[in-house]
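Up next, chain A:
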Amino acid sequence: MTKTSAAALLACAALLVPAGSLRAAGAAPAPTLPFPLIERFEHFGPEQGLPAWKVHCVLADGGRVWVGTTKGLAVLEGKTFRVIGTEQGLSHSVVTSLAIDPATGDLWAGTLRGLNRISAGKVEAFTQTNSGLPNNVVYSVAVGKDAVWAATAAGVGRRDSKTGSWSLYDATNTLMHEPWAYAVTLSPEKLYVGVWAGGIVEQDLARGTWKEYRDPDGEFELDLAPDDGPVSDISSWAAWEDGILWQATYFGVARYDGTRWKTYLEKKTPLVSNFVNFIAAKGRVAWICTDRGLTVTDGASWATYKGAEGGGGTLEITRPGARSEKRRTATAMSNDFVLGASLTANEVWLATSHGLTRGVFAGTPPSERTHTQGAPK
Partner candidate 1 sequence: MKPGVSLAVAGACLLAAPACRRQTPPPAGSLVIAQRPAFPAASVHPRSALDARCPQGSRVVLALPPLGPANVHVLSKGLAAAGEPVVAPDGLRAVFAGKRAPGDAWQIWEVSLGGGEPHALTSMPGGAATPALLADGSVVFASPVPAPGGGWFPKNPSALWALAPGGTAPKRLTWGAASAADPTVLRDGRILFVSAMPPEASPRVSLFTIYNDGSGVSPYACQHDGAGEISHPRELSDGRIAFVSLVSGPARTAIAEAVLPSRPWTSRQKLAPEAPPVLRDPAWVEVESAPAGPREKPMGRISTLNAAKTSGVIFCIDADHTTMEARTHAERIRILAAGDGGMVRALGEVPVKADGSFMAEVPSDVALGFEALDADGTVVRRVAPSIWVRPGENRGCIGCHEPHGLAPRNRRPLAVKEPPAAVGLAAPAKAAKSS
Partner candidate 2 sequence: MNAKAVAAAAAGVLLALGARVGARDHMLRMSGRKDLTGVKNCLTCHFRPASVAELPWSKPRPHHPAPGGLAVSPDGGRLYVALDDVDEVAEVDTATRAVLRKAKVAGGPTGLALDASGRRLYVTCRSADRVAALDTATLKEVETAAVGTAPIGVAWIAGTGAGRLVVANSGSDDVSVLSASPLASVGLLAAGRDPYAVAAAPGGGAAVVNRMANLARGDEVPAAEVTVVDPAAVRVVSREKLESGHLSEGIGAVPGRPWALAPILKVRNLVPITHAAQGWVVSSGVAVCDLAKGSVVELPLDEANAYFADPSGIAIEPAGKRAFIASSGANVVTVVDLARLARWLDTAGEDARRGAIDDLQLSAEYVVARIPTGSNPRQVALSPDGRTLWVAERLQDSVLAVDTSTLEPAGRVVLGDGGNDDPIRRGERVFTRAATTFQGQFSCRSCHPDGHVDGLAYDFDIDGVGRNIVDNRNLQGLAGTEPFKWTGLNPSLRVQCGPRFAKVLTRSDPFGEKDLDDLDAFIFSMPPTRSPSAGPWTEAQKRGRDLFFATKTPEGREIPYGSRCSTCHRPPLYTDRLPADVGTKGPLDDTGRFDTPHLLGVASSAPFLHDGRAATLEEIWTVWNPKDEHGITSGMNKIQLNDLVEYLKRL
């Protein structure tokens, strides 16, 4: 994934003041949040040129927004969406995951039938039959310094960016409990693989050695001993940023700082749902996409966005040691079933099961506050 530039982080930090200023007049200033708040939501669907309502993944890259849907890949350039589908060479219409190669600007798109490289408009498909890709069902893709990694239904594939050679990692040659890999994410030194029913598997990139992180209590659905490791062995996503690994599961979230694990459950924290589809890590903050809304946290402060009955939505903010503060918002996400997120300095793009949503951060300059295509609902 693209990394947030230092400038972008500073810009996010600068938004904290306006975010706090939303509080009612006369109240004591609340402690600043370690993440920006979303001021309003805009929506994009087929009317705006998306090929489908269901959006699996989204990736903002510079001035462009790549959107993976059930009916192809769309890219928002300026005011319009351009669709790259199977007719343009995409290996399958259902796009599951996206990653940008920071060295080349090429986009990698995982689909339910292969991995695709989109480079200056050219689509090159890698499938399990025409390449060393382990399996056609690609859940996640990550680009490292010298290789592209793909998590597939039959292991992790690594394509060497220079030689084009593939290496395959699965239960036969790693500690991986089983080959069904849901997520790959990279730190400068490590590869982390989110394995279905196998926790997290880590590879030391320099040494090639493997390490496994499993839920010590062995319970998929319960976290009997908190903070003892991955919250569950059922990894649905993994994201690494700024020294922190986030594990998403359908039974909660775990955070690993390289030394200690911390687990988060909806019953014990403001996490909106244990059913987590995706986590976008930015700095030390996780944007947690669940089946019932979006929760943003650094592990201490929390904000959750949900839709509200009768229109609009709610924002619930929980600061360390303080009671939750719940607000009504005029706009909400297109749908609370959130499948992906991607952040820029002024906004977060959200993939939902019913449309693409742009969340505009409070304090965003007026010139960038309204996207020309997106219409608030």
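Rule of thumb we're sticking to: a residue touches a chain if its C-beta (ideal position, glycine included) is under 8 Å from a C-beta of that chain, and two chains touch if they have at least 3 such contacts; residues count from 1.
With respect to how the candidates were assembled, all candidates are chains of the complex that A comes from, given by their letters.
It should be emphasised that the depicted structure is a prediction, and the values quoted were computed from it without experimental measurement.
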| item | value |
| --- | --- |
| Candidate number, among 1 or 2, whose chain touches chain A in this complex | 2 |
| Touch list for chain A against partner candidate 2, complex | 103-106, 117, 119-122, 124, 128-132, 134-135, 154-155, 161-168, 170, 172-173 |
